[in-house]
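All protein chains but one are shown in place.
Chain naming follows the written order as A and B, and within any one chain the residues start at number 1.
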Amino acid sequence: MVVTRKIALNSKGHCDLIDITRQVKEEVSASGIDSGTVTLFLAGSTAAISTIEFEPGLLSDFQAMWERNVPRNIPYQHDRAWGEGNGYSHVRSSLLGPSLVVPFTNKTLALGTWQQIVLVDFDNRPRSREIVLQIMGE
Amino acid sequence: MVVTRKIALNSKGHCDLIDITRQVKEEVSASGIDSGTVTLFLAGSTAAISTIEFEPGLLSDFQAMWERNVPRNIPYQHDRAWGEGNGYSHVRSSLLGPSLVVPFTNKTLALGTWQQIVLVDFDNRPRSREIVLQIMGE
Partner (left out) sequence: MVVTRKIALNSKGHCDLIDITRQVKEEVSASGIDSGTVTLFLAGSTAAISTIEFEPGLLSDFQAMWERNVPRNIPYQHDRAWGEGNGYSHVRSSLLGPSLVVPFTNKTLALGTWQQIVLVDFDNRPRSREIVLQIMGE
């Protein structure tokens, strides 16, 4: 069985982290599928999906890591060509990745107690985003 | 068809890498499913799953990369708030990711000859870990 659902949301950009765990749980629970996997996919090249313990200190630590390793304020060839100033957003997104697969059993996701699913929006402006959920199983 | 299995193990923490390829192969082989995918998922926010050629030099190189890019000995906001000293473990885990999907055909995983599946435990102490295997296919 395959059930396709979408989560739409608005981000602030600038490495905004948005906890989508509740919505994913609700969609899996309502899907009619008991056991399987939910594949989350972000259509776009300046945002990504991961998991994190969603507490303010860590969100700040995660953002600081991106500033150190893929800094905003160095030259990017993409920005020379396209002038949108978000070359760093693309590079971060390719490194973190647009896809996450989470198993579930008895309609319950295999997440840890302090592990939340997040959209990470690396773009340099507010964005409307849509995450596809492909729920598969039996 | 969906078969759920679990692999339990003990890690030393501190970027311990544990080769779980044999256990994954055994579970896939015993699942009764011929072709499909196995989704590995680590419940927790201070460890992750990836693949590597499992030889001592590379394990050391991989650990050194983490020290350079997400160092242990810089201030983390998470540690101020929670005092467990493992802020770096969380950030590394979010970057590497808790999930890996490996296809198999005729009960054989699509791994390269020198490609092993590993748990990477970034926490700063020994931990008991459980990895969920969702085996799906026909």
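To be clear about the criterion, contacts are C-beta pairs under 8 Å (C-beta built on N, C-alpha and C of every residue); 3 or more make two chains touch, one makes a residue touch a chain.
Just so it is clear, the structure is predicted and the values come from calculations on it, not from any experiment.
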_Missing-partner contacts on subunit B, residue numbers_ = 35-37, 50-53, 55-58, 60-62, 65, 68-69, 95-97, 100-103, 105, 110-112, 114-115, 136-138
*Chain not shown, touching residues in subunit A*: 1-2, 4, 39, 41, 43-45, 69-70, 76-82, 87, 90-91, 93-95, 97-99, 101, 132, 134, 136
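By definition in this document, only the chains that are shown with their structure count from here on.
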*Could you give the separation in Å between the centres of subunit A and subunit B, each centre being the mean of its C-alpha atoms?*
19
